[in-house]
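For this view, one protein chain was removed and the others were kept in their places.
Entry: chain A
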Amino acid sequence: MTAEQTSGEFYLSIKDLWKAFGTFLALRDISLDIKEGEFICFLGPSGCGKTTLLRAIAGLDLQTRGSITQDGKDVSNLPPSERDFGIVFQSYALFPNLTIEKNIAFGLENAGRSKAEIATRVKDLLKLVGLPDQGKKYPAQLSGGQQQRIALARAIATKPGLLLLDEPLSALDAKVRVHLRHEIKELQRKLGVTTVMVTHDQEEALAMADRIVVMNHGVIEQVGSPTEVYREPSNLFVADFIGEMNQIDSAVANGGRLAIGEDSFACHAHDFSDGAAVVAAIRPEDIIPHEVGYQPESAEQNCIEVLLHEMEFLGSFWRCRLQNDRFGGAELIADFSINAVRRLGLAEGKPMIIELPADRLMAFDRSGES
């Protein structure tokens, strides 16, 4: 993301956005560009400012500084009714006393459409969200997932250029959530509508987003595709917030290698100077298991012997706790496939060899800890 790009190429451009609540800064210097048709997720812990940013985009809570351009038009200070978006809230906010049909039709009225036209559109929308026969019911008669779909249908009824989803799935139970997130993604792809979703659920963000905006304490920590933010986290916060990460205190030895305990390891490229105190990090699933007696082909392979201290069966894989005295007591967590455990004959209390692939072993500044 270069700052020089003109906003013309983007559907939504946020520039130097600040939001203050009294002396508290909820958003600090946020700049973000979103392409037409993109599915963007704002991801972060609660209180990170993601909902504040969404509400600023909607015009529901105006930002204190900065500008927002949507479809080439400066909407920075416009009220919600003069912007072009549909919105779905966590609470669904369906009108309880109106039938499903009337809820969906609510935004279609007063725009010069005939009754028949509205009825057809409502019917199409109900079919689109997979609830063709529920039109005459009241919201309370539907399940949570069904209500959320109706809220979605109502939001896209007027064909807005931008769809805003504020934690749309967090009030649902896990199964429905997984199912619905797939459906929402499908629908979004079909309609091609630019979509911004707020979520604190990293799995949801990874599964749905084209690009994820990771936020913390009112600033953007990283913007990137799901694989980028997962595999190449730009700092320790992102690394820690998305997925699991082993973190070991370490120092940069000569040649850029990471010194841990008495050993030093080859690692992913970084720009710390020699001697800097850093955190060495590797994801549990990136650790490769070998049987005792495995001979590494080179020192660059980062192989060490460890004791398999504890194994926990988590269904599709084993979570293993590994100990090595030379690590200064630190424990490593590794996820090994059921296959590998069987093939290598791994068992609690037995020694084994692990490999820390150099391109998966990363160094981070310590201050990124959250």
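By definition in this document, contacts are C-beta pairs under 8 Å (C-beta built on N, C-alpha and C of every residue); 3 or more make two chains touch, one makes a residue touch a chain; residues count from 1.
As a working rule, contacts and distances are computed from a predicted model.
A single chain of the complex does not appear, and UniProt lists its protein name as "Putrescine transport system permease protein PotH", one of "ABC transporter related protein", "Fumarate reductase subunit C", "Cytochrome c oxidase subunit 2" or "Putrescine transport system permease protein PotH". Note on the undisplayed chain: of the listed residues A:I212, A:L236 or A:I287, the one touching it is A:L236.
Contact with the chain not shown here comes from a single listed residue; of A:Q141, A:S170 or A:S337, that residue is A:Q141.
Considering the full assembly, A:P96 is the residue among A:P96, A:G130, A:P296 or A:G345 that touches the omitted chain.
Taking the complete complex into account, A:V219 is the one of A:V219, A:A253 or A:A358 that touches the chain left out.
Looking at chain A, the residues touching the absent chain are 16, 18, 20, 25, 28-29, 58-60, 62-66, 76-83, 85-87, 89, 91, 93, 95-98, 106-107, 109-111, 138-141, 154-155, 157-158, 160, 219, 221-222, 234-237, 270-272, 362-365, 367-368.
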